[in-house]
Each structure stands twice: as structure tokens, then as C-alpha cells.
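For reference, the structure I am asking about is given below.
Selected chains from the complex are presented in situ; the others are not included.
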Amino acid sequence: APVQLRHLLWDASQRPMYQQCARDFERLHPGVQVRVQQQGWDDYWSSLSTGFIANTAPDVFANHLSKFPEQVDNGVLLDIAPLAQRDRVDPAAYLPGLYDNWSRQGRQYALPADWDTVALLVNLDMTRRAGIADEALQRLDWNPRDGGSFGRLIARLTRDEADRDALDPAFDKRRVKVFGYQTPAAGGMMGQTEWSHFAVSNGWRFQDAPWSQVLHYDDPRLAETLDWLAALPRRGVSATPQQLGRLGAETLFTMGRVAVVPIGAWMTGQMARQLKFPHAWVPLPVGPGGQRTSMMGGIGHVIWKGTRHPEQAWQWVRYLGSPACQQVVAQAGVVYPAIRGLAEVALQAQSRLGADARVFLATAQGKTFAPPIVANAAEINEVLDSAMQRILFSGEPAGPLLREANRQARALAAR
Amino acid sequence: MIAEVNANNISAMTDHEAPAQAAWRTALPGREAWTAWAMIAPALLGFVLFYALPALRAVEISFTDWNLLRPPRDVGWANYQRLWHDERFWQGMKLSLGYALMNIPLQTMLGLGLAVAMDRLTRSLFVKSVVLLPYLLSNVLVALVWLWMLDPALGAVNALIEQLGGERQPFFSGADQALATVAAVNVWRHMGLVAMLFLAGLQNIPRTLYEAAAMEGASEWQMFRRITLPLLRPVMVFVLVTSVTGSLQIFDTVAVTTKGGPQDATRVIVHYIVQNAFGFLKMGYASAMSMVLCAVMLLYTVLQMRLMRADQNDLA
Amino acid sequence: MDHASPNPPPGLGRLLAWAALAAMLVLTVAPLLVMLKTAVEHPQALYAHAADWWPSEPTGVNFVRVAGGLDAEQSLALGGSGAEVNFVRALLNSLLFTALVVILQTTNSAMAAYAFARLEFPGRRLIFGAFIGSMMLPGVVLFIPNFILIRDLGWLGTMAGMVAPFALMSGFSIFFLRQFFLSVPRDLEEAALLDGASHFYIFRRIVLPLSTTPLATIAMLTGIGAWNEFFWPFVVSPGEDMQVLPVALQAFKSQTPQGQIDWSGLMAASTITVLPTLLLLMVFGRRVVESVQFSGGR
Amino acid sequence: MASVELQSAHKSYGNAVTVLRDVNLAVADGEFCVFVGPSGCGKSTLLRSIAGLERLSSGRLLIGGREMNDVAPARRGVAMVFQSYALFPHLTVYENLAFGLTLAKVDKAVIDAKVQEAARVLQLQPYLDRKPKALSGGQRQRVAIGRAIVREPGVFLFDEPLSNLDAALRAQTRFEIARLHRSFGQASTIYVTHDQVEAMTLADRILLLHAGEAVARHGSVAQFGTPLQLYHHPRSVFVAGFIGSPKMNFLPGTLLSAGPAEARVRLRCGTELTVAADAQRLTPGAEVQVGIRPEHAEAGAGTQHLVREVLWQERLGDSTCLYLDSGTPGLPWVLRVDGRACAEPGQRVAMSLPASHLHLFDADGWALERRVDIADQSLALTA
């Protein structure tokens, strides 16, 4: 009987392309069958936990940088370094940093599958109506005191029901028709699309180094960034949680109620399909330090240590990281493959959908940073998400909250 | 949940304990006990496997640090010491209690009102079925439907509020209203059940009592206060006991709607325990917390049963 | 209460009571109507017409979608999440789960209840007391050790694991059936005994056939409970192979990270989940109402 | 203190069922009136209509001369004792007795005096603090009566108050009720029962109600009169059969001739009988039925006798019942004779039918007036 492999991922929109890869792989390896299964993000991690505990985890699964340290600690991931060495996997084939994100103390836990950066999505109808030139959008800057040109832009794009913008002294912030900008959520410990790029461009960093227990959430530069963001809803420039509900920033944008949203690269295809008005993906604003920065995240494919077919699982992971599969991934235009040079293929695919998302590649080639990689991340994320919610949605001062949260987070990281 | 407490039944059964009188037992002495053991064997197995041993096991686990992936480590009372100082644990207890305090009075009063209205107005099975319907739906489904109804931006309720000239409300997304919203949703789900229980109680009250009272000149209100309410006491006690123990275990609705948020405003105790168990894989700590919760609930149930015994059914 | 005068003139109080009752009924039904409305709303029309009380362009596409009739690509094109939760499979799982729980629990509980009601054996009172006591244990205490037990049995992610804790007994069912068996006329059993019947024969041929009503009641209560059970199946079998409907709903809800909920799909799936309950209520309304009234809810 | 009068009372539920039709009734001050009749004949309905718990469909109800159709139950000056007693289970005996007065906000001291008095009369003092659950059937019954007494009504209504008691207690409570009635002075009492003995022993007058289709044909009232009127002068076959146990024997025949005081009848079997009744309104040849009570038919060849085979006998000690072959299977004639008398099944016995004990009914079942003097024989010694 053929060897059965189970592959689990969380993003439904990526399933078709990996199924394509699986079919191709099965042709090359007649003795192996791969079942690609999908489970939503909310239950993905607890269902994986159950799998580890129950010895029923998938052989191979998509992993996230913020989640894998705990799995490493619990010893549920297979160290693929020896296999990679044996089969001469070249780390340099991937975009810089992607491969090393998944290694620790000489062990390697994943082959990178894709990468993502963050950009701004802008409603061009609105900017044009406000008389803002498209080029001006490429050179935004930001600082936590007055918000810089980015702050002015989003204030000008905000409109009340009398069509006054937020710079107008008569602006009625209780009757806002269009918000200038929307922070999607609280962002937990990463703030991937929410606040990390602002804070890092303000000179902040998550931790001293990957795996370091020294976390910096108590840094005033993060606090001032968050305080600035938290003030937006109070000024009427962003929706309050009440107004936002469960829709998410993207939906508000789609509905034409928000002019600018930060957006992850993985959303490109979906947004391109949905948007019925002129829009543009533009770079994040430049921070006070003079640089624009973005988190560079990405999926890695890992092998569960309990798999009964480590060799076949490795071959599948290796195939996933190979140009053949990455080509398929690229052509789907959903995400950007981890291998150098294939991003352009993805961009082409996206442009066929009418999306010009080159900015993500440019961002990736600029200054990026990795998400925090730390032990006990699940609990730390809880602590920080709760603090972030209080700051961003209740408008409580960030400083004291973050000091306390950082104390707890460090304690957890050290345990 | 695997087993939910039903304190009322427990008290009821002690009353009905029949004397061991198997008249014909002499007929086939050996066979009878043998048959009996054979017949309770599956249930006994189930009891031992899924109630007795787990209960003991839970105590044992609560003294360990165990994530199920590595062998458990004995930590003595550390988990208990830790929860003593864990603000989030006490916060969870407080939230569960707060939930109960919001949920129970409202659902009891509405249920009673509904029952009285049905009792006076209609015997219609259709009406009863409709009233009971929410209780028959799963927690998850009810939570989802209300999540949609109460969505701040798109929900039908906010649309209605706005049409009526009111302010939009965040409901589940507002830290200050989320718990109340969860409570209200469960009032919606349980109100019909409570009403049916009260209705059964009402219909157990002999009509002649009302006729006798009418002969004595009692007004409608006097009948309600002096006959109906006192005679509904047993149902009332039952409803209160079961809803308190049920409320302290609220989980499903929170898991679906708010996941403990926003800002931990709905991080009720069971959610916190489950989060520790399956989110953070801290089986020992979660078990310790569940032991404390269990102790609190047992204490409450025992107290209530004392009260109930003191207050036996006048109609029985 | 019009116990005193059966044909009173329709007073103001009565009118108010009717109004209150009607309001309650509307409150009960309205969410289900909104659910239905959303389920037949075209996904792309959803946001524009969210506040309407009537679907703008009624369509069955959501049902096709959640039943797996469209592939991810087509779903995405419709503005859905593209997530695939196999509701047909979840429906079958739910049916199987419910049927197994009902049949096994009722059978095993009935046997035990009969032994407790009618047979004499050492330790009878003690064991019965312990069974009753089992109802007092809050589920939250038991789920961790039970979870571990199921894991040790290798039953996580299986139907067996989901069903096991429910299958062998339920303190409530045993108590309920025992009360009824106690009220079965002893004469009947004695008459059979005089005719030479054994205890098991009496149980199977006399007591069970006479107890169809309470058996149906307990089966119904157990069934409703099982159909709606979320937590245990969620913990034991969150994966898509063994998902039951409530778990599938929850999974479907949380498909994309940070994404929006596919409301029209979710409400279509919800509608499918509600249907069996409605059907039950329509066919066995009286029985359901009485069962629930009896049990005081579990 | 109050008479009760019903004029052409009708009661129907919905459109279809007529329960009571054309009831006319006058219960005098201080009278004890008993309603009897087959189950479902409307006894309770009639009583409840008087109480105000049901509404008459038409007709007038007067209590103490005042029209009461639209008066609330509590204001009719009536008190009712329910079959189930309807004691408030959550209140003590004292509170039960005081219930109505408390509602009426009567002064505490007055309430106490009245309750204590009622408790004394009914010997309930030791139980005043108990709940009804802790009382025996008879005691509950007394509390129910006490609740009625306390209200000092003009009319007492009882709906089968004894049917929940066992035989011995029933007899005892029956005497009690009779005694109370006498001591209530002018209050009248209306009492529903289906027990003949109760009706015969308690009533000043009995109202016997029709059931079923007879209601539509003849109205609800079968007969209204003193117990002995109903026993000796039943108005119809229905009344004759209803009162008395074992039941009256009915012998079908044809009228031969009718005089003012005597009629001649030929039975189916050919035997000719003289009946002391005025059958002049019938023409000779008319179908009739002769009735005789088991206790009045004599065994032996005394007067105008029939000889019949014994089907079986029942020797009860004080009396013997002989069941004789009437010719109709399943409908034997019954004779009640002295306890020493006996006759084995199969033996032939003469049954003697004294003219003065015979009843005569026309084809429609209406009685023809008996022409006998049924004088009471006082046993009293002239002291």
C-alpha cells in the first residue's frame, strides 16, 4: 500500500495550490500519497496540540514563527538539519533570513515556504478627490508626535457626513462617513499589520535576538507609537471598536468606509478580486529614524517528530521548498514563494488579476524584521493582546500597561 | 460537558429511595444477584472509567506540572499556591459569578412572566414549542446567530436601534458590555426552558385552590402572590440551583463569541481553565483550578440542598 | 389566572398579557428569521443589505457552497472565505454520534435502572448513591482526566473517543428510568414470574415494552443533548474527519486569520443544523415539551 | 339565612353540549337539599353555578331573594366545600381558616375570635399550627368545613365532600355534617353526592337530575322531593330505578282495565295482576311496566304470585337475596327475604306481588299515581 502523508495548513485560499503540488509530487513518488487538509487559524494550534498529545498530528504542517518555539521546547518537531545536509539543501536559495528564522543551535526545523511583508492599501478615488497626487503616496513619513505626512494624509481623507475632513475645525467626529485609516486589531505580541512597523521604524525592537528572553515591550518608543495609534479613533480618524465590530479593516475598506488600511501580502489576491474601485498598494511610511520597516513573516513547513514516515515526509517538505512547487505557488498569486526570483512570477500572476503589488517585494528588499521568537509564546501573546486591547480600544495610557505586561512576558519567556 | 450538575434530581431521589423489597427474591436466589450484576456491568464500567477514576485522577494531576508531552513532574501544592496569587484566576471566578448574577434573575423573571402568560392564555402546543425552541438549539449555533445579529457594523439589532434613533452598541466588542451580552444571549436561550418548568409547576397547582380563593374574595394579584408564588417555590428553588451551577460553568457561548475578550472582559473561569489546559497545555494548573471551582460549586449545592430540604414541596 | 371565571370579558390585563407573549414569541423567532434571511442572501449583497429584513436577491448558492457543491476557487469568487468545511460529512458525523449516544446510553442505563429498581444485590444502595453522586461532578473537573484517558486508549480523533464517556451510563438517565420502573406495576412482573419468566426476560419482554414513553423521553433528552454537544467532541476530535456540526460551525467561523467571517455561509450551515431540531419539534412536539418539562433540563 | 332559587336555569359549554336544561328549584332558608344523579349529569355544574364559579347560560339565580347571576363569587354570601377540600397546602390550618378574613382586612382580633370558635366547634384546636399535609382525611375535611363556617355564609355548598374518605369515616362525617347543618340556624345547605345513602339520610329534599338524552327530552330535573317521596312515589322509571338497592324489578305487561284506585295488568307471561294505582289516563291495551322493589316482593304464595326457578341465591346472614329466572337472560328478578330463608339454584319459588307495593309506569316511563296510603308508623312511646 502507498504511504499516506497528511499535510495541514490554515489558509483555505492556499489549499488549491498545495494540492496541485501534491499531485505533482505523487507523480514523482508513486509510493506516496499526500492529503492536504485545512483547519481555520483559530483552532489550528489547539488542534495541532491535540494531535501531538494524541499521536495523531499531521506528518507535515504549515508553521508560524511565533508558534514554533514552543513546539521546539516540547520536542515535537523533527530536526531536519541532517537531512538537509545529506540532500544538500542550499539555504542561500531562499530570501535572506527566511531559512535562519527556523533554526536554533544548529538544528533546523523547517524549510521556508513563503514570505510576506506589509504595505498600505489606499482607495484612490478618495485620495484623488482630496486632491492628493498618486506619487505623494509613495513618500509618506510618520512620527509619533504629529503623525507626519502620513498623519495629515489620513486626517484629510477622513470625512464627516457634511464632507468636512478631520483637519477642519468644524469636523464632527461623531458622524464620520469615511475613516482615514484603520488599525485592524490589537495584534497580540506581534502587531504584524497593526503597530510593529510603526514602532520599529521609531527605533524599537522586540527582543535582543531570536530566542532571547529579554523582551522590550516596556520601551517608551513602543508606548508612544501605541498612544498615537490609540488616539486615532478618539479623533474620529479611525473607527471605534463599536463601529468596527467583527468586520475587520479589510471589509470596511471594501465597503468604502476607510481610505487607507495596512495590509499583509497574503491578502493581495483576495482584495484584488473584491475591490470595485481604483486602489493602490503603497509603501509603509518612513519612520523618525528615516527608514521604512516591515515585518517579514512567512510560513515554514515542518515535520512532526512522531511521523511514521520521516523519509517520505522529508521528501515532501523538500519538494515543497523546491523550485517546482514554488513555481506552482507563485503562479497562484496568493503568496510570495520563499525562493529567490520567484516573487516576480507571483507578481505577474497578481497583475493578471489587476493588482500591482510590487511594493511588497520592494519592502522585502528593504529593511525588514522578524517576528518575536520566544518560548511560551502562547501565554505571552495572551498577556500582550490583553494589554494592547486596553491601549488601542480603551485608550488607556500605554506606558504603565506595557511595563507590567513586559514584566509578565519576560517571566514567561524565562520559564 | 460530560456531566452537568443537577442538584434537584439528587435531592429528589433520596426521597424516593424505595425499601429493598424484592418479594420474589427467594424464588431464584443466586440467579438474581448474578442477573443484577450483569445488568449494571456496563454502567458500572462507565462510572468507574469516566467518573470515579477521572475524579481521583484530576486530584492527582492537580499536584503536577504536566503538558502531556513530557512526563509529569510532581510539584506539590505549587499549582494551588500559584492560583492563589493568580489575578486572572480570581478575575475569572468573579466574571463567572457576575455572569450568573446578570443571567439568572433576568431569565427567572422573564421565564416566570412567560409561564404565567401561557398558563392564562393558551394551551397551544405551537406556542410552547416556539418558546422552547431556543433551548433546543446548540450553544454554538445560538452564539453564532447572535454574534451576527449583534454585530456592531452589520447586525440587524444595531440597524434596528439606529432606525429607532438610538446609538449603535458594540455588544460583544465592548469591554463593558460583552459579559452582559453573553448573559443576555443565554437568557434568550434559557428563558423558554425556565418558562416551561414554571408552567409545569403552575399546572400542578390544583385549579380548585384558585376557585376556593375566588370564593373567599381574592383578587387576581392576591391569588398570584398568596397562592401561585408560594406554591411555585419548589420549582423556583430548582431553577435557581440548576441555573447557578450551570452559570458558573458557562463556556460555549464565550468560546464562540468573544474567546474571553475584549480585554479579558469575558475570560470566565471555565474559559480560563480550558485555555490553560489546551492553549498552554498546563494540565496540572488547569486541574488545580478546576478543583477549586468544583469545591465552590459543591459547597453551594450542599447549602442549597439544605435549604431545599427545609422547604419541601407543599403539593407533594 | 382565570381559574375563577372561565368566560370573562377580554380585559385590559389579558390584552397586555397577549401582547407580552406575542413580543416574546417574536423575540424568539426573529433571530432565526435573520439567520434564514442571511442564509439566502447572496454573499456579495450581504454587506450592502445587512440592515434589511428581507433578502435582496434570494439565492440557494450558500447552501450549495456549504454542502461542498462549489470548489474553493468558485467560493472565493463569490466573496466567501473559500474555506471548505464539509458540512455533509459533519451532518453524518453528528447523526452517527447522536444515534450512538442515544442507543448505547439508553440501553445501558435502562438495564442498570432496572437492576436498581427491582433486583436485590449486595451494595445496591451504595452503588446507586455513587451513580447519583456522579451527576454532581462538574464537567470541568472531569474533562482533563477523561481527555487523557481517551488519549491513552488511542481514541482521540475517533468516534469511539467522542462517544465513550456518554455511552455507558448517565446518572440522570438511570435515575429517571429507575423512578419509572419502580412505578411499573409489580403485579405484572409477578404474573410473569408465576408463568416461569426469568428476570432478564421480564425486563426485556415486559418492562421495556411498557416503558416506551419514558424510554422515548430519555432518548429524546439524550439526543437533544448529544446533537448540541460541543465541548467534548471539540476537544477530542476537532479535526475535519470526525467533526460534528457544532464543531464544524465553529471551525467554519474561524477560517481565515484576521479575516472576516463568511456570514452567509455560516448562516446557511446554521440553518442546516437547526433543521433536525425543527423537524423533531414538529413531529414530536408534545413529547419534547413534556420531556424537557420533566427533566428540568439537563 | 338565605334561600336559593333557580328559574329556568340553562347551562351549556360551547354550542354543542347542553349540560343543564330548565332547572327550577327553590331551596328554603334552613333547608338541606341534596343533588344526586348519574355521573356527568351536571350536579357539580349546577352547584358551581350557584357558587359563581360557572356562569349560567340563561335563567335566573336568586340567593336570599337577590338576583346573583352577575355577582362575584365572594359576594354571594355562599361558602363552598370542595371534594378535594382545596386547602391551601402552604398555609397552616389557622391561616387556611383565616384566609378569607385576612383578604378582607378584617381586624386581627376579630379574625382570631372567629377562627378559634370554628376550631372549637370542629374540634380542630390541636391542629391549628399544622399544615394540611399533616392531617388525616377527616381532619382535612373538617378544616374545609371550618373555612366555610368562618365566613358565616347564608348558603353552604358541598361537592361530594365525603368521597375521599373511607367507609367508616364517611358515615361518621355524615352525621357531623347533619349536626352542623342543624346548628347553623337558618343557613341553607346544598350538597352534591352520588351516594344514595348520603342522599336519603341527609336530605330534606333531593334533586335527582337526568343525564344524557333525557336532559334534552325532559329537562334536567328528574324529580325534586323528599327522600321518601322519591322512594315511594318515583315520578318515572328512571327515578324508581335510581333510588333503592338492589334495584326495583320491572315486569312489562299490558293494561287490562283502569279504575280510580286499581288497575289490572296482564304480564308478558300471562299472569294478571292488580296494581293499586290510578291508570285512568291510559287506555286499556296500553303497554305498561309494573315495578316492585326486592324488599317488597314476598316469597311464598301470599298474594297474586308467580312461580319461578331460582338462578342463584346470596345468603348474607341478615337477609337472603334470591335471583329468579325472569325469562330474560341476564335480568333476573330479585327478592330480598329473611336471612334464614333459602332456596337452592334450580328449585322453584313463589314470588308474591302485593297490589299495594306495586308501581305502575306508562310506555314512556312516567309513573301512574299510586293509590295507597303510605303512612309513617311512629315507634315513639307516648311519654
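Per-chain residue numbering starts at 1, and chain names A, B, C and D are given in the order in which the chains are listed.
Everything below uses one rule, namely that contacts are C-beta pairs under 8 Å (C-beta built on N, C-alpha and C of every residue); 3 or more make two chains touch, one makes a residue touch a chain.
Since this is a predicted model, take the numbers as computed values, not measurements.
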| item | value |
| --- | --- |
| Stoichiometry of the full complex in this file, given that only one copy per chain type appears | A x1, B x1, C x1, D x2 |
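Rule of thumb we're sticking to: only the chains that are shown with their structure count from here on.
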| item | value |
| --- | --- |
| Required steps from chain B to chain D (each step between touching chains, minimum) | 1 |
| Greatest separation from chain C - chain, by CA centre | D |
| CA centroid of chain C to CA centroid of chain D, Å | 57 |
| Whole-Å gap separating chain B and chain C, where each centre is the average of the chain's CA atoms | 16 |
| Contacts with 2+ other chains: residues of chain B | 68, 147, 151, 153-155, 211, 213-214, 278 |
| Chain C, residues touching no fewer than two other chains | 4-5, 47, 151, 235, 250, 253, 261 |
| Interfacial residue positions of chain C with respect to chain B in the complex | 1-5, 13-14, 17-18, 20-21, 24-25, 27-29, 31-32, 34-35, 38, 46-47, 50-51, 53, 108-109, 111-112, 114-122, 124-125, 127, 130-146, 148-149, 151, 164-172, 174-176, 179, 182, 186, 190, 193, 198-200, 203, 224, 227-232, 235, 245-247, 249-250, 253, 261, 263, 266-267, 270, 273-274, 277-278, 280-282, 285-286, 288-289, 292-294, 296-298 |
| Touching residues (chain side chain B, partner chain D) in the complex | 206, 208-209, 211-218, 222, 227, 230-231, 233, 314-315 |
| Contacting residues of chain B [partner chain A, same complex] | 67-70, 147, 151-155, 168-170, 172-175, 259, 261-264, 275, 278-281 |
